[in-house]
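Can you read through this structure? Questions will come right after.
Omission of a single protein chain aside, the complex is shown with its protein chains in their original locations.
Chain nomenclature is as follows: A, B and C, assigned in order of appearance, with residue numbering initiated at 1 for each chain independently.
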Amino acid sequence: MHPVITFAHNVLPFTKGWPDWVVYVAIVFVVAFGILNTLVAPLTGISTYIERRMAGRAQYRWGPNRVGFRSLLDALPVTRWIGRMGDIGPVKAIGRLIPGGLLQFAADGLKLFTKEDIIPAKADKFLFRASPYVVMAGSFAAFAVLPVSFNFRAVNFNIGIFYVLGISSLVVPGILMAGWGSANKWALFGGMRSASQIVSYEIPVAISLMTAVMLAGTMNMTDIVNAQRSGYGIEKAGALGWYVFRYGGLMIVPFVIYFIGGCAEVNRTPFDLPEGESELVSGYHTEYSGFRWSFFFMAEYSNMFAVGAIATTMFLGGPLPPYPVQLTEQLFGGMGHLGMVLRFLEGFAWFFIKSYFFVLVMIHMRWTLPRYRVDQLMHLCWKVLLPIALVWFVLMCGVRAVRMEMKLAAQPAVAEVTR
Amino acid sequence: MPVVGLEWFLVIAAFLFATGVFTILTRKNAVSILMGVELILNAANVNLVAFSRFVKPAATLGPQSVEFPLQGSAAHAVYGQPWIAGNVFAAFVIVLAAAEAAVALGLILGIYRTAGDVDVDEATALKG
Amino acid sequence: MRYDYVGVLVYLALAVVFVLVGMTAQRVVSWFLRTNRPNEAKLSPYECGEEPIGGTFIKFNIRFYVMALVFIVFDVEVVLLFPWAAVFNELYAFYRMALFWDMLIFVGILAFGLAYVWGKGDLDWIMTFRKHLSPAEKVARPQSRKEVA
Partner (left out) sequence: MIAALGLAVKNPATWVFLAFAAVTCGSALVVAVSRSLVYSAYALLLTFFGVAGLYAFLDADFLAAAQLLVYVGGILVLILFGVMLTHKIRDINLSNESTNPVVGAVISGFLFLALAYVSLMTDWQVVEHPASATSGEIGRAFVGKYLLPFEVSSVLLLGALIGAAYLARREKREA
């Protein structure tokens, strides 16, 4: 019996009469729906708000600052009265605490929803319509194997990270579909650039992820997380067990390569050549408008989160906290169902904080760094990142082999038995 | 218990193969012909994996006694599960397909440059 | 195992249904809320208000293609190395350093390929082809990448 089904039977007794596959599909559907509605759709909105506020800070202008809770409060008579009390310090401070513009994304969404849906006359209607499906499927399906909390994931795929690499390659034909279907010079050119950039950077990314896979000895993401519970021979290692800090910091290099490549794969500044506003209007989705366009936008932000989440899982211990996880395991272990819930929330909180940190870094990078030129981009990928990633992979294999030799020398009996 | 039997996969693979052959026979465009070749390779791969899943492995893989070695045993380490052979072959076919696609598209590019078209009927000269 | 595929299928289906529901809902809303007045200007290719000149399908830089050719070779290398990486820990006690040399030969051969295309200038985005030009042409062409920039 699959553990998910056992879990469902225990927690929701009424499912016992259902066929197994119905229970499984229902549970996975609920989890996937939850992820779609917490990590993809609203997070896109919140991220756009944060991004625009940060852009405002970086460029000395306001971001969205009108639509939001503050305006809602302003509409109420009581708060209007408070507001009339004027510039009394504490009142002003409270006003500052409630950020304006927080609901801007909802307003934007509503606007996109009611906008005219334009399909250019010359466009290939079928490819034009089909593209958002492919792009959305490719970027959302990668969320299936992410371990969002301790031993909690929708799908415990044993080829986890390899599956992520495979399914996210659906995005590339999707982008070319949009570029071709639009029948627009810039869309087509942006699509070509985007596809070529994504596939190029996939190589250093995959090799640096492979380094972590080699150390963990498995591709299953949950097992990779569990391999980071201890390190340096310490059982309760906490943050020291994460792969970035293991092997005397040697793993920082693959991690940095992964993150640079990940930024390039989501096509954001400084790697936003496919949609460089000054040359191509906005890349492969130039011709898209209204709600259809928002799917590309959603895919971009969920891809950003996925890049952060994979970096977190493979190098930063995923849902593992920086303190020894065994402490809370003992603490919550004796608390029954409440303990289970708390433990889930603890893991999810750490996973989310670490992953979202990378999203914030990417946003910050976008408003700090200038854009690469296309030859510099390819130079960086093929002549800098790829050789370093390959050399580092070999180096880490060597380090690992030496470590294993030492371990085997310490216990020769085991080696004899295996032989 | 597998969902469906071996024959289903074989028939689907045969269909893929036939469409691939049809594409190669009837198309004039070199890129289309390459697509036909990819279909055929996929058909072969489906066959290999289906046999790997369903058909008893030949005893020639590894020592006679080792048909399904125990997980973690030395025989398992050296020979793996013998039924995996089909999967490994399919992996090598994927390698072959990638190499073939790269070289074929390089050739197509060459034909396009010299002839200005990728119609295989026109590409009769060996030297451009 | 087989349940995992079902889970993946649920994710793919949910993504498709999400887009489908969104587009359908938008269409429903359009009946009574949304404007829908296409005209010739709206339906023409968007080129910042300029009249589009020529067709859409310009000829592309051959570089895109060369990058894709190099990419696919390394893509396959990654596919072959992943299973190797996954069993390295497990089999080390059995094979010892032989396992490492296996990988090193494999990676080394492909690294040679990388060195070859690098040395031949296939990885340069801007090709000057100075080698194949007459001396007079060489003068006319930009000499370094910096000048191109």
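Keep in mind that, in the parts below, contacts are C-beta pairs under 8 Å (C-beta built on N, C-alpha and C of every residue); 3 or more make two chains touch, one makes a residue touch a chain.
Everything quoted here is computed from the prediction, not taken from an experiment.
Contacts of the undrawn chain with the visible chains, over the full complex, involve A, B, C.
Remark: the omitted chain is touched by one listed residue; of C:Val16, C:Val29 or C:Leu80 this is C:Leu80. The chain omitted from view is touched by exactly one of C:Val29, C:Leu43 or C:Leu110, namely C:Leu110.
Although one chain is not displayed, subunit A still touches it through residues 21, 122-124, 127, 130, 157-159, 162-163, 165-167, 169-170, 172-173, 176-177, 180-181, 183, 188, 192, 195-196, 199, 202, 219.
Think of the hidden chain as still there; on subunit C it touches residues 1-2, 4-5, 9, 55-57, 59-60, 62, 64-66, 68-73, 75-80, 82-87, 90-91, 95, 99, 102, 105-106, 109-110, 112-113, 116-117, 120, 122, 127, 129, 132. Listed here are the subunit B residues that touch the chain not shown: 1-23, 25-32, 34-36, 38-39, 42, 45-46, 49-50, 52-56, 61-62, 68, 76-81, 83-85, 87-88, 90-92, 94-103, 105-110, 112-114, 116-118, 128.
Just so it is clear, only the chains that are shown with their structure count from here on.
Subunit A and subunit B have Cα centroids separated by 34 Å.
Work out the mean CA point of subunit A and of subunit C, and you get 20 Å between them. Shared contact sites, meaning residues of subunit C that touch two or more other chains, fall at 75, 94. The multi-chain contact residues of subunit B, meaning those touching 2 or more other chains, are 74, 77.
By the touch criterion stated above, subunit C contacts subunit A in their complex at residues 1, 3-4, 6-8, 10-12, 14-16, 18-20, 22-23, 25-27, 29-30, 33-38, 40, 42-48, 52, 56-58, 60, 63-64, 67-68, 70-71, 74-75, 78, 81-82, 85-90, 92-94, 96-97, 99-100, 103-104, 107, 111, 114, 118, 123-126, 145, 148-149.
By the touch rule above, subunit B contacts subunit C in their complex via residues 74, 77-78, 91, 94-95, 98-99, 101-102, 105-106, 109. Residues of subunit A touching subunit C in their complex: 2, 4, 21, 24-25, 28-29, 32-33, 36, 113-122, 132-133, 136-137, 139-141, 143-144, 154-158, 162-163, 165, 167, 182-186, 188-189, 192-193, 196, 199-200, 202-203, 206-207, 210-211, 213-219, 281, 286-287, 290-292, 294-295, 373-375, 378-379, 382-383, 386-387, 390, 393-394, 397-398, 400-401, 404-405, 408, 414-415, 418-419.
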